[in-house]
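Just one protein chain is left out here, and the rest sit where they should.
Residue numbering begins at 1 within each chain, and the chains themselves are lettered A and B in the order written.
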Amino acid sequence: MLSKMIKLFMVLTIFAVVSNAGKYDKQAEKDRKALVKYFEAKFEDPEKNRNQFFPYSTDKELKENITKGLKHHDFAIGNYAFSKQGKVQYDEIKEMPPYEEFIEKGEDIYKNSEALKKCFPDTKIGGNYPYFDDKTGKVVTLSVAINDCVVKAGEEKLNLKKGKITHIEAYFADQTKQADKNMDIKINSKKAQQAYERGKKYYYSQRGYLKLSCASCHVQGAGQRVRNESLSQLLGHATHFPVYRLKWGAKSKTSDGLGTLERRMEGCIKDEGQVPPKADSKEMRELLYFMAYMSNGMKIDGPDIRK
Amino acid sequence: MAGKTRIKAKEKDGVVTVMALAKHPMHSSIEAKKLKVKQNFITHLTAQVDGKIVYEISSSQFFSKDPFLKFKYKGKKGDKITIKWVDILGGTNSSDGIAK
Partner (left out) sequence: MNRRNFIEIGLGVAAATVLPVSLSAVDFRKTKEKAWLEKDVSKAIEGLYGSSSTTQGKVKLKAPDIAENGAIVPITISSDLSATTVSLYQDSNPEAAVAVWTVPAGGVVDYSLRIKMQKTGTVTAVVESDGKLYTDKKLVKVTKGGCGG
């Protein structure tokens, strides 16, 4: 009798914990699903729906250069998902992309670092970051986690945007990709939920002298152009880091055109006309937390090529 | 001194498709001036199988950094492909790959 009661109690407790865990990401899930629905509707038939979604595009480009019928997982490759002429070049460069040697460099660094091996015994963790650390009450991004790990072991701190950290991240991303894993960000507490909400608020707030929010370009504006730049969509933005940008590769002396998500976001926010938050600041971390959550369920496909 | 050339080669129906990524700055004269270095770029590159040249190119400063080359030749699985290049300052490199 007593054992039966204990069993029932355990079942009820587990049920309560599980259902509780489910409640903190309820709003985030709603947001994410709404986003998927929006983009699928937007790119279903751009020519037909031009008045609703593409009021400024020309007939020619809607007919010739925009791919239609896109679904959730198609959006992982940025504007190459819908821009036909960009996709041709993307495919060509992906045949033998310039970042392969840096995956190997990252593997080398990892295998020779006792600290990294201890902090990251499982290398297939690309989809688990950023996460909310309940103990410290902070969001931890992968860049921050790697840097904290090596600094704690007495090594020199790393630049969170480029250089050695991107090689390590390239290795982790590639390992995660090969294991076919998805972005899997969790919101398991009230504090985490609040961090997510703050990140979301940052994303949708207008800023800078142009009064642009991230969403102006990457939600409402996605699929349209700013001069010659085809604006990419928020969905899938966080899956492919570290990213090899052709423009970074062109100017870098070491051919290492790689950058972390922090580096990319810094550039974006500068374009909005505002001084960007520092790479390990609360604002940046929470922004990345929100962005990564929006890509939940999508395959980790880093490193990847972008313009 | 020079980094090795990455080689990927696949055989299908008697034709081997080779993709190579050589490691070289390939400065244009403008880039060299900006970087304040002596201009350097690969001038000649060959791919050989069994001592026979299957690909040969005379190149210029207008190749992208870390030049990518893709070509096909009639061959078989297991072919050992040796890619050699020489640059304008006399640097050289020889790297091998196997056709899968």
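Please note the rule applied: a residue touches a chain if its C-beta (ideal position, glycine included) is under 8 Å from a C-beta of that chain, and two chains touch if they have at least 3 such contacts.
The structure presented is a predicted model; accordingly, all values stated were derived computationally and were not measured.
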| item | value |
| --- | --- |
| Sole residue of B:R6, B:H24 or B:K65 that reaches the chain not shown, by the stated touch rule | B:K65 |
| Full-complex contact with the absent chain, from A:E47, A:E92, A:D134 or A:E155 | A:E92 |
| Missing-chain contacts mapped onto chain B | 15, 28-30, 39, 43-44, 46, 48, 52-65, 67-74, 84-86, 88-90, 92 |
| Chain not shown, touching residues in chain A | 85-86, 88-90, 92-93, 226-229, 245-250, 259, 263-264, 266-268, 270-271, 307 |
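Everything that follows uses one rule, which is that only the chains that are shown with their structure count from here on.
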| item | value |
| --- | --- |
| Residues of chain A defined as touching chain B within the complex | 95-96, 98, 100-101, 249-250, 253, 255 |
| Of all residues in chain B, those that touch chain A in their complex | 3, 6, 8, 19-21, 23, 25, 35, 65-66, 68, 70 |
